[in-house]
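Here is the structure we will look at, set down as structure tokens.
Complex shown without one protein chain; remaining protein chains in place.
This part shows subunit A:
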Amino acid sequence: MGAGISRLAWRNLWRNRRRTLIMLAAVAVGVWAMVFMSAMMRGMVDEMVRSGLEQLPGMVQIHQRAYRDDPSVVNSMPSPEGTLQAALAEPPVTAWAARVRVPAMVASARASRGLTLLGVDPAAERALGSVPPTISEGRFLEDEHDRGVVLGQRLVERLESDLGKRVVIMSQDPQNDVADRGVRVVGIYKARLPGDEERFAYAGRAALQELLQVPGQVSEVAVMATDYRRPQALVEHLARAAGPQLEVLPWTELDPFLSSMLDLQDGFSLVFMVVVFLALSFGLVNTLAMAVFERIREIGLMQALGMRPGLILRQVLLESLYLLLLGLAVGNGAAWLTIKPLESGIELSSVARGMEMFAMGATLYPALYWRDMVLATVVVLGLGVLASLIPAWRAARLDPIRALNSH
């Protein structure tokens, strides 16, 4: 019996071929839009998280407890040793770097600017992926004893300085005395976000420790691990190794904005899909209502011959289900086909300044997640069948006598 009904539904679907095809196209375009837009938004958010993690940097950071309230050199911690160092050498840690991070001034003969001065060990930073992506002039630091400084392109322009010239860096030592020194600009970097070029300057870690009179002390340890979505286990492991004096925090707490963006994204995808579907559902309900309306006499006849209302309901719902399934297949397929070639990146340099406000670079990398395709499918199928209940219910409740007599 079931097979008979489904065959009937399938054939009914193609009785008005043009109407079905138009509806199919509408469903397919709707599904395509849902998946495509989700992939775009995923791409944007992933990019924000990625650049956020590069900038923090790391998925987990270790600080002295007071550092986050007062990021001065007073609140520094010793470089990792012993158990902590051992814990950092094991998986899932892929890379870690201990760095000095202090507020500082950089001055030239023409101007001076406040920024965050990073005392880094270039090899460790490279493993962490937190070195500037492009060195436009000169070189990056050679090792942690490098006595030069690497400044951002925009900063160099503001200071009217240049490669090979001397600038003065000024900060404070733990006694709050002025610590300053002339340094040569050995490299100029370009950041993915031009604003960062004015916010960060890089110096050799040992050289900076010497200037600030904090030998062997660092401000933070940044840790990169395999899966950025689940840092909690690693945090607990490192916290046990670090001891009570140090604070171990995942990026979700270090940058709550970033993690709430990620949560927001999930909710937003669903809302977007439901909105698109609502527009679609009017077409869907209308199509089915028309199909039922055209077949009133036929349905009446089937009822008169003894067909149960439940089977009629099932037949109309099956019609809708076939339509939706076909539309989903075409829509998902089209989305996959359009996104795959774009995954290498979409150039958006014409609106780069606007994108920068959202902490994004000039290239958008759409990210197609199976989750989004499944979510779109579930939303369309679930709500679609629900919406089809109205015309199906009406068809099932027809009075056979009246139906047979209608024209």
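Methods note: a contact is a pair of C-beta atoms (placed from the backbone, for glycine too) under 8 Å apart; a residue touches a chain by one contact, two chains touch by 3 or more; residues count from 1.
The rule is short, and it goes like this: contacts and distances are computed from a predicted model.
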Chain not displayed: protein name in its UniProt record ("C-type cytochrome biogenesis protein CcmF", "Ubiquinone biosynthesis protein UbiV", "Outer membrane lipoprotein-sorting protein" or "Spermidine/putrescine transport system substrate-binding protein"): "Outer membrane lipoprotein-sorting protein"
Selected from A:Lys165, A:Arg308, A:Lys340 or A:Arg402 as touching the chain missing from the view: A:Lys165
Contact partner of the left-out chain, one of A:Ala3, A:Val178, A:Val271 or A:Leu305: A:Val178
Listed residues A:Ala25, A:Ala66, A:Ala86 or A:Ala109, member touching the removed chain: A:Ala109
Subunit A, residues in touch with the chain not shown (by the definition above): 103-105, 107-110, 112, 114, 147, 161, 165-168, 170-172, 176-184
